[in-house]
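Structure in structure tokens, see below.
The complex appears here minus one protein chain, its other protein chains still in place.
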Amino acid sequence: MSKMTFAAAIRDGLAVALDRDPKVLVYGLGVPDPKGVFGTTMGLQQQFGSRRVFDMPTSENAMTGIGVGAALGGMRPVLTHQRLDFALLSLDQIVNNAAKWRFMFGGKRGVPITIRMIIGRGWGQGPTHSQSLQAWFAHIPGLKVVMPTTPEDAKGLLLSSIFDEDPVIYLEHRWLHNLEGEVPPGDHRIPIGSARTLRSGGDATVVAMSLMSIEALHAADHLALQGVHCDLIDLRTVRPIDWPSIEASVRRTGRLLVVDTGYQTGGIAGEIVARIAGSCWKDLRAAPQRLAMPDVPEATSQALTEAYHVRAEHIARAIGQLVEKPVEFASLAAERRHPHDVPGDWFKGPF
Amino acid sequence: MSKMTFAAAIRDGLAVALDRDPKVLVYGLGVPDPKGVFGTTMGLQQQFGSRRVFDMPTSENAMTGIGVGAALGGMRPVLTHQRLDFALLSLDQIVNNAAKWRFMFGGKRGVPITIRMIIGRGWGQGPTHSQSLQAWFAHIPGLKVVMPTTPEDAKGLLLSSIFDEDPVIYLEHRWLHNLEGEVPPGDHRIPIGSARTLRSGGDATVVAMSLMSIEALHAADHLALQGVHCDLIDLRTVRPIDWPSIEASVRRTGRLLVVDTGYQTGGIAGEIVARIAGSCWKDLRAAPQRLAMPDVPEATSQALTEAYHVRAEHIARAIGQLVEKPVEFASLAAERRHPHDVPGDWFKGPF
Amino acid sequence: MNADLSRRLLRDMIRIRAVEEGIVTRYSQQKMRCPVHLSVGQEGPSVAVGAVLRPTDLAVSGHRAHAHYLAKGGDLPAMIAEIYGKATGCCSGKGGSMHLVDERVGFMGSTAIVGGTVPVGVGLALAKSLGAGDDIVCIFIGDAVLETGVFYESASFAVLRQLPVLFLCENNLYSVYSPLSVRQPEGRSLAGVAAGIGLGTSSGNGNDVAEAYDLIAAAVAKIRSGGGPQFVELATYRWREHCGPLFDNDIGYRTVEEFEDWKARDPIAAFTARLFAVKTIDDKWLAAEGAAIDGEIEAAFRFAEQSPFPEPSERFSDLYAA
Partner (left out) sequence: MNADLSRRLLRDMIRIRAVEEGIVTRYSQQKMRCPVHLSVGQEGPSVAVGAVLRPTDLAVSGHRAHAHYLAKGGDLPAMIAEIYGKATGCCSGKGGSMHLVDERVGFMGSTAIVGGTVPVGVGLALAKSLGAGDDIVCIFIGDAVLETGVFYESASFAVLRQLPVLFLCENNLYSVYSPLSVRQPEGRSLAGVAAGIGLGTSSGNGNDVAEAYDLIAAAVAKIRSGGGPQFVELATYRWREHCGPLFDNDIGYRTVEEFEDWKARDPIAAFTARLFAVKTIDDKWLAAEGAAIDGEIEAAFRFAEQSPFPEPSERFSDLYAA
């Protein structure tokens, strides 16, 4: 075990994969540049050579299809987009080719490609550098979608994605890149499709993913001091969702809150609420709730993002309402030391 | 009023719009060709000239952005895709430009573009000619999304879409093109965002859209003969959803079934279930249900589509379960005279 | 061109035509329940490529792929069974006519989105380029593919990396019912655009199979020797409707004169006459080959008709690796 950031854990995972299997390729805009995609690809080209680790032209659609072809040719490509928003150019290749190839050719061959997309937020990222569209990918049969929260999961899910036989969309939140945690060495894998219970408690079930799991963690710990104890489930994979874990928890707690990094309407939170409303109907003691981004793009001005995002205090308040107990949540906001539009003092812009 | 098909109603709507406003443009692959996009654009180029009605190269992404630019330049473009699946190439322009332009430029100007996409099904359309991705578009702030069911609504919603000041995704199901109905003449508009109650009854609320509303209609009428009476709400618009209509109905019936033409996971049906589970929690007397496409692409072989789609008998069965009454539904299947993979005898392939 | 090769080319064209006509004959039975895009009239380029490529070379294609699949050596009964939606089809019934695959002969897949397999082919070439050997990848494209951004991006990357790719463009003048004039600027040739991107290019008469063969062989030799990706544009013409078994000269998007003109340049008739003239073939050869082909095709349709449909439960299979 060693302590490292989420970004370093990704770099570690990529290095392990490149080292372990000569078929692994790592490419994307800026992959070998001096910033190394926020440090996540730093030095990999020097270490593994420019045949396997390389930059690309701004041709997101073709470069995705080229990854699909390379995967069909036996490679395990890892494509990186510095923002999810840029990947909108490549959805035809992702949906019509990568996701469907195995199915439409009757199981002849799958497409073991991993596509990393980074989700931006705050500090002026604005409408086209901040979209969290996991609901889109999770809607598509044939894709798998992971959203790690901790450095360990960042590495473990990345390795599982790379060595998975099917296409995996790997969504990493920019605000997590500097999060530190213990990360096991070597080829450490976290299975796709299994959630992680971060906190246990019988009063309510909180399901979250990615950055929202961190916010939910603050909320849960804060409420625990007030005697409200939640199961906090970090989803980790948004397709396929670990229903048994969520259902087992809701059967115990009877109360569900889902917190989503994406837009509310048509989001993952709604999917979870809908499914649980059906499968745990008899167990639910209150209406299942969701907290998600408002149905409007993120504006650029810091004055417009302050009240836009879901934070620990909102989650704590929502849990309080869900369990029908008065809870204190305002101090969660008051405790925060850095401006609202950055994840911490380490982030000084621009991306 | 005159009786016409859904396809003819679209053509009528386009002609009315072209006639009424010289700023209206109609274009897309095959628009002026001898088949006229399943008859929906037949003769329009002859009538309104090739400056306003025109074919295009197979350049879906640019041609969408060109529509956005033309809209910013004062036009009201109507772009047609013969299959929704082809529009996946243009999502960057739809999501990052059309949907966001008004917002990200602080309200300076909107993008009054209408994008028609046709949803295929059955008769060998297979995995890439049958996707019903309304959930994707409905997830995007800044878009409106309509899915007409009747010829009248096909025309009325099209005219409202064209003269709307914002981008509208107009989704038409190929299997509805030959459906006949009364259509008012002239500039008849159906407001975006309002559902239509097709049947009234107190036992359950059934919400459906597009082709599924027709299937649900068969089911509802069949059950009415057995004494089970449903509110059947034809959604017509999937963004924004007419929540007041749905909620008013559910408050009366206490039971909800949503039927969707799209994949189940992450679909519109789930959104409706999730929302109603929250807003009508106290009124619900049974777990809200959904019926949607399975989470797998549509295969090509007729042997693989037979049990794939949701049909009247499944809806009737689901309603029976929801209202906890034994109902007869098998005869709905037995009554069908044409093969399962065509909408009727009028359809002989290929598209 | 030696006699064996000539006979092979002619035989392959006759065979592909006969397969397509076999589909035509039976299509109205509504047992082949999927769109079919036939290559009748434009068999030349396919068989020429088929004769140039090795089994270890790869190929990808689009919606009009029967000829490509067969020319590359694809399994005929499996293709017909696929069109019939049978379990024995090359995609187990999942894909239909627009999705064909036979990896044993390097036919890696054809799909229905115009331009969709172009980057896939380039990616296959990238994978090839990371290994040893001088195999190439052939990407079959129609004239409409030149209109897609993904072609441009993919071809550019192939040029940038000097990948072993052959872009084999069958220019049949139409995209569905749309003539080149509404899609390509006047005076701009497809090969010209390709050259601008940096591809090596050549153009010729796709209905002259010998000419097509020579152009393709030259292009492939260049690719194998490290000369970078090549674009070969072959003029040809589809006789029947864009999709389906009928003729559609009556609906008005093209003239009967144009059709008759191209029909007079039937690649099979022309090459047959030529081989007759130089005595490479005779009536006996033709009859024997014809009979063999007919027998093979009859057997393929019989196989397809007699094959079982996939089990309904298979509609859910093959989505993910087990």
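Note that the chains are named A, B and C in the order they appear, and that numbering of residues resets to 1 at the start of each chain.
We take it that a residue touches a chain if its C-beta (ideal position, glycine included) is under 8 Å from a C-beta of that chain, and two chains touch if they have at least 3 such contacts.
Just so we're clear, the structure is a prediction, and the values are computed from it rather than from any experiment.
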Given B:R109, B:R251, B:R317 or B:H340, the one touching the chain that is not displayed: B:R109
Selected residue (touches chain absent from view) among A:D21, A:E180, A:E306 or A:E335: A:E306
Absent-chain contact - pick from A:F163, A:W243, A:W281 or A:F351: A:F351
Footprint left on chain B by the chain that the document does not show: 51-52, 56-57, 59, 61-75, 77, 92-93, 96-97, 101-110, 141-142, 144, 164-166
Residues of chain C in contact with the chain not shown: 147-153, 156, 159-160, 182-185, 187-188, 192-193, 195-198
For chain A, residues in touch with the removed chain: 29-30, 33-35, 54-59, 61-62, 85-86, 89, 123-129, 294, 296-297, 299-308, 341, 348-351
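Quick note on the criterion: only the chains that are shown with their structure count from here on.
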Chain whose mean Cα position lies farthest from chain A: C
Chain occupying the middle, per Cα centroid: B
Centre-of-Cα separation between chain C and chain B, whole angstrom: 36
Computed distance of Cα centres, chain B from chain A, in Å: 31
Rounded Å distance between chain A and chain C, as computed from the means of their C-alpha atoms: 42
Chain B, residues touching no fewer than two other chains: 61, 85, 89, 126-128, 296-297, 299-300
Two or more partner chains touched - positions in chain C: 89, 91, 93-95, 99, 111, 113, 116, 149-150, 319
